[in-house]
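These notes concern the structure reproduced below.
For this depiction, one protein chain was excluded, whereas all remaining protein chains were kept in their positions.
This part shows chain A:
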């Protein structure tokens, strides 16, 4: 079972490799990937450096080209594919049908991974992408229960990758317009969810107001742990309720640490850590815990148990300092 870690820059990439990642995923410094944050990602030159480091460590790297090209802009996405192939990337993570088609027809040898942004949650979809574009792997959206993941893994024609830890996206990825509805930008259109330049915090007495493009998405206590300023984790007034609530989801991170035995038994090939926008220290910390957890499991599968120190280390880097099993839990289904 591969441990796949995020690399927003060279420092994070080194941190991930040092802490025991089997593979890293990264994106170019432009809108061809869905984490287009200022100051993050790789220029073509940095990509070469990254490739050299990864190959020297005998690990793998995948290039994320998972936004959807707009008409007239396709050339840049094609160049990203060309660049990835020339950099000896071990795989391309993509969602757009025209890009999968381009990569499959121009470079039939390069492994294609279906990005979570393609939002495929079922066998018919996986079969179809495999048949059309020979995808090797698919990243499952964070909307399936553990039973659904297991059921799908039994019949899937391609390898499956699941999110193991990080920000909890509660919508079917790639088909969520909440960010673009409020800001005009979204992961699909080549920006990111809740771009930083639209976020404004305001102190008001004992409260802190979180605004996204001037829309008030949360009002929290000054000392309260805050989540990411995304629309789905805001507090709103429902039409028949007097007080504001987290109507969609509260600030919390996804952690599937305790599911490692079940995911391994299901044949999941890769566990993905979310967070290309997070610091190298975060990448280091989370990678180390998961390396240890996976190795403990492999050494003695029957005895596997989450260690207290893993949980406390992960809680420190989690939103609201809490974690959840998210959709893997029955109560969501």
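Heads up, the rule we're going with is that contacts are C-beta pairs under 8 Å (C-beta built on N, C-alpha and C of every residue); 3 or more make two chains touch, one makes a residue touch a chain; residues count from 1.
In the analysis below, contacts and distances are computed from a predicted model.
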Name of the absent chain as recorded in UniProt (options "Quinol oxidase subunit 4", "Substrate-binding domain-containing protein", "Ubiquinone biosynthesis protein UbiV" or "Periplasmic protein thiol/disulfide oxidoreductase DsbE"): "Ubiquinone biosynthesis protein UbiV"
Selected from A:215, A:265 or A:281 as touching the chain missing from the view: A:215
Touching the absent chain when the full complex is considered, from A:59, A:235, A:272 or A:288: A:235
Residue of A:36, A:64, A:87 or A:183 in touch with the missing chain, whole complex considered: A:183
Option from A:6, A:91, A:111 or A:174 whose C-beta touches the chain left out: A:174
Residue numbers in chain A that touch the chain omitted from display: 68-72, 74, 95-98, 101-102, 117-125, 127-129, 143-145, 148, 151, 170-172, 174-178, 180-184, 186, 188-189, 213, 215-219, 231-232, 234-241, 244-245, 247-249, 327, 330-333
